[in-house]
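Quick notes on the structure that follows.
All protein chains but one are shown in place.
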Amino acid sequence: MVTITIGEFTRVEGNGEADIIIENGEVKEVKLKIVEGPRFFELLTLGRYYYDVPDLEARICAICYLSHSVASVLGIERAFNVEVPREVMLLRELGLLGEFLESHALHLYLLVAPDVFGYPDAIKMASKHGELVKEGLSIKAFGNYIREVIGGREIHGINVKPGGFGRYPTIEELEKIEQNSEALLRFAKRAVNVFADLKFYGAKAEHFVATNSYLYGDKLIACDEEVFDYYEHIEEKTLPYSFAKQSKYKGDIFMVGALPRVMLKSEQLTPLAKKLFEDHREKLSQGYVSLNNLAQAIELVYALEKAKEIARELLDKGLSCENVPVEVQEGEGIGYVEAPRGVLIHHYKIDSKGNISYSNIITPTALNHAIMELSLYEEAKKNYGSLDEKTFVQRLEETVRAFDPCISCSVHLVKL
Amino acid sequence: MNPYQTYDAKILEIRELTPREKLFTLRFVDSEANKEFKYKPGQFVIVDIRGFGEFPISLCSTPTREGYIQLCVRRVGRMTKYMHTLKEGDVIGIRGPYGNGFPMEKMEGSELILVSGGLGMAPLRSVLWYAIDSGKYEHIYLLYGTKSYEDILFRDEIIHLLKHGDAIGCTVKLAYEVESPSCIYLERGFSPKVCKGVVTDLFRGMEFDVENTYALICGPPVMYKYVIKELLDRKLSPGRIYMTLERRMRCGIGKCGHCIVGTSTSIKYICKDGPVFTYWEALSTRGLI
Amino acid sequence: MIILRYVKLPSENFEEFFNSLKQWGEINAPVKQGNIYSFKKVDSLKEVSLDYTRTMLPPKKFFVKPRDELLKLKEGKWEESNGTKPVVLFGVHSCDIHGLQILDKVYLDEPVDIYYKKRRENSIIIGISCMPDEYCFCKSLGTDFAMTGFDLFLHELPDGYLVRVGSVKGHEIVWANEGVFEPISEEDLKYFREFEEKRANSFKRSLNKEGLADMLDLAFESPVWKKYEKICLGCGNCNMVCPTCRCYEVCDLWVNAYEGVRVRRYDSCFMESHGLVAGGHNFRPTRLDRFRHRYYCKSYFDPSAGFNCVGCGRCDEFCPAKIEHVKVLDEVREALK
Partner (left out) sequence: MLKLGVFELTDCGGCALNILFLYEKLFDIIKFYEIKEFHMASSFKEHDHLDVAIITGTVSCQRDLELLKRVRNNSNYVIALGTCATHGDVQGSVEGSIREKLEKVYGSRANPMKALDSKPIVEYVAVDYALPGCPYDKDEVYQVLMDIAKGVEPPKKDYPVCIECKLNEYECVLIKRGIPCLGPITLGGCNAICVKSKVGCIGCRGPLPKEANPASEFEILKELGYDEEYIRKKFKTFARGELRW
């Protein structure tokens, strides 16, 4: 038995490794290991007052901190039966869209694009494809701007609160968001073309899971049309070789992320994004995980269109800037949010004093851990022996990168 | 005129006085600025390392020798550490001179006792050479307390004065704390002017005409109390005791507020009301020393 | 034509007068921002809260900015940051006018701080009368009425304002807006006196300044300082909001690879480093020393400028630990007896 170890993936967020176990000249098993130290967020929030919890949860991951804040806030609000007005929900959506832009742009332009064009990193790629890198950076910067406006800071802002916000955006800020969304749209369209002829690789996802609404939800949906709460059909198990847990949907390997979202929720896409989706529908329905990148590019278009739409609606209606009072009571609630890399679940029980008595957080990279491992296995099996070791390892790394994996959030789970 | 603007000054020479202190000899790049820069012993300048920051440093050269100014800089923190990396020919910014300085005219004809500890030698060196060069003072005593032989600032000058000072009306006395062969050699050569001990030990056996003497003190904060006691014990009037003080300062011209001392009855700015104060002022301004 | 020191501005002309000030400079007036007031650029009278108590930052912020870019580093040389535009400070209270005069003593003293001077020369100060709230103690310090330091001062009347002209510029403004002013009547004067009297009786706090300076000096070892050392957060909020505090810190910052700026910002004597000198000696090593130092500094009486405190009450209103300036001084006095 030989083991090939891929030490620390590069150009992914967080620290991950893989062991490829070879027996009798054949790939027998692949172990995807998350070697980043555990951070114990569930324990951290135990006993903490609900109001401070979203700020703590944001620290799970910097790339998608706002998804964590919003998921946390949704879970808490559901526990208290708080209904927030449309204005607040729209602003949260706007924030999540900003996060899509920031995260997808980072992933597509800086991490995946070098694979597409055959460069070791974006800086070296910039010499030939400078325009593209610049376009990506401007989308990313804009996404960050939205995160700053809505979330309070580019990273780990604490503006998103149960019941509303600390500070509401100004007219000028909303106008700027509307204008920039419009202006950046042509860059996003170009991205769709760039990622449209990606090779198929990785596993073929049999099951897709997403939230029932495009950016968040109160239930999960799956490709078998099941509408459910995560604990009904998703089972988590711990692994002896990784700090991350692995999940199965009804006992099967499944996928969350951009591909499942566009496949399951295409009717909710904005006009141009929908058209682009239809153009590539056939391809996308092949279900290879590598297609996730194409879906992400389509989502860039979606996010810009949607952000513009939301900003306009808010500008037309005007902001009332009022928070809903939160009444502390004993309760339980789950927040489902579509983080850029897929479904994110925050589940809390809160006691009568408003302190957290139970918390469970399931992150997209954890949900995707199994299919990531499977993809590595299939890719390894296909290529072992036919490729030299360097190209072999490179191919496997590319496979992992297709997921837009984020290791920090997987602990419970893979870094740049 | 913008008082915060600084003038280009070129480093003509750098001498390593001790491992911690370097002597920078500077000249303004602009010849007008050279002519206009008039200063008194005891005044200081603000050194400006552009893009990094500013800090106050006493002038340790004497106005009697024109064409250059000298600064003795001890390496203690970020700016001074950087200053020590500069080379001859580099250009820095200087503004000043600031502060009141010692009343040299008023003291003419009298005996001067300069009491210095450690880096306090820097401003007093200006007085020392001013007094010697001008020849207008009856006699000059320099009582200098140093940690060790290696720490003696302007060592060549001090040894020169130990040897030949009396001839030009200047008596140097040196106290050292850490024994070393060099010190013992000095002590043997210049006994009783050199001894082991602290600066106050140098007062032993010293008598002076309290009507015709001024004492000028500069040293670390802890030193003042003990030196002043020696002087008062010999009945020197507080009005004849001058000391130069140090406080953190940013502007040097009485704006930034850092060097404010005193209480409700007296507020003083070290930078513009000082840095030279008489002991009377110390008595009426709490916290001055 | 009216060339008088006292004129009347009838209510119906108030807005016209306000708008006419725009030609003298950018109007900045107290605006309500959440639960505080702040001097802000305004375009119309609607935005202004004339019945404000006190702004959080005093008008000092227009002359010594909280963050003030002094010099720009270009090719190894400092260039002056300039660009002073004319401002009209509309609705300044008497205590703050006194505050500015104390700053004048510092910043206009030789060598003159050119930034301060330029801005001062480019500003018009329009004072407005006020009613004290629970924090004000200006009356006891004699800063409740401004005799100088403003261009125009508006005193509330039932049907307008009695306007005192305080400078040549003030006269020019009145001259240029001749049509909006009227001569004052006996009745206006009567109301003015009544208002001032009512105001004088509305103060809830007063500082006993009798021998204050000496009393404090004697109280150097007072146990009261120890008590407050425990309460005081040492956060510097009191310094930042005080109209007479003026300590500033300077730092050089890079704006790109080869260019920098020299910026000064408000500093506070509550910071550990404030009294620190080379060699690590700290002249005010403990919070007690720093706490006491602030009271000493504020209670210093300069014969030509008065106390370093104008009784505006900002330090009380914005102290998270609710330490009260007057109460501390009273307690110190009490402990001495």
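A, B and C label the chains in the order they appear, each numbered from 1.
Just so it is clear, a contact is a pair of C-beta atoms (placed from the backbone, for glycine too) under 8 Å apart; a residue touches a chain by one contact, two chains touch by 3 or more.
In this text the structure is predicted, and so the values were computed from the model without any measurement.
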> Considering the full assembly, with which of the depicted chains is the omitted chain in contact?
Replying inline: A, B, C
>> So one chain is hidden, and I want to know which residue out of C:Y135, C:W225 or C:Y266 touches that hidden chain in the complete assembly.
In response: C:Y266
>> With the missing chain put back, one of C:G76, C:G142, C:P183 or C:P320 would touch it. Which one?
In response: C:P320
> So which of B:R78, B:K136 or B:K163 would be touching the chain we can't see?
Replying inline: B:R78
> Which positions on subunit C touch the chain that was left off?
Replying inline: 33-36, 38, 56-57, 61, 66-67, 230-237, 240-241, 251, 253-254, 256-257, 265-268, 270-273, 287, 317-321
>> Even though one chain is hidden, which residues of subunit A still touch it in the full complex?
In response: 7-8, 10-11, 13-15, 35-44, 47-49, 52, 55-56, 59-63, 65, 106, 137, 141, 144, 152-159, 161, 165-167, 238, 240-243, 245, 406-408, 411-412, 415-416
> On subunit B, what residues meet the omitted chain?
Replying inline: 49, 51-53, 77-79, 81-82, 85
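Note that only the chains that are shown with their structure count from here on.
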>> Taking each chain's centre as the mean of its C-alpha atoms, which one ends up farthest from the centre of subunit B?
In response: A
> Where the centres are mean C-alpha positions, what is the separation of subunit A from subunit B, in Å?
Replying inline: 66
>> Roughly how far is subunit B from subunit C, centre to centre by C-alpha average, rounded to an integer in Å?
In response: 40
>> What's the distance between the Cα centroids of subunit A and subunit C, rounded to whole Å?
In response: 51
>> Give me the residue numbers in subunit A that touch at least two other chains, ranges are fine.
In response: none
> For subunit C, which residues are in contact with subunit B within the complex?
Replying inline: 70-71, 73, 76-78, 80, 106-107, 109, 111-114, 212-214, 216-217, 220, 245-252, 254, 260, 262, 264, 267, 269, 273-279, 281, 283, 295-297, 299-302, 308
> Along subunit B, where are the residues that touch subunit C in the complex?
Replying inline: 1-6, 50-54, 74, 76-77, 80, 91, 93, 220-221, 246-248, 250-251, 253-258, 260-267, 286-287
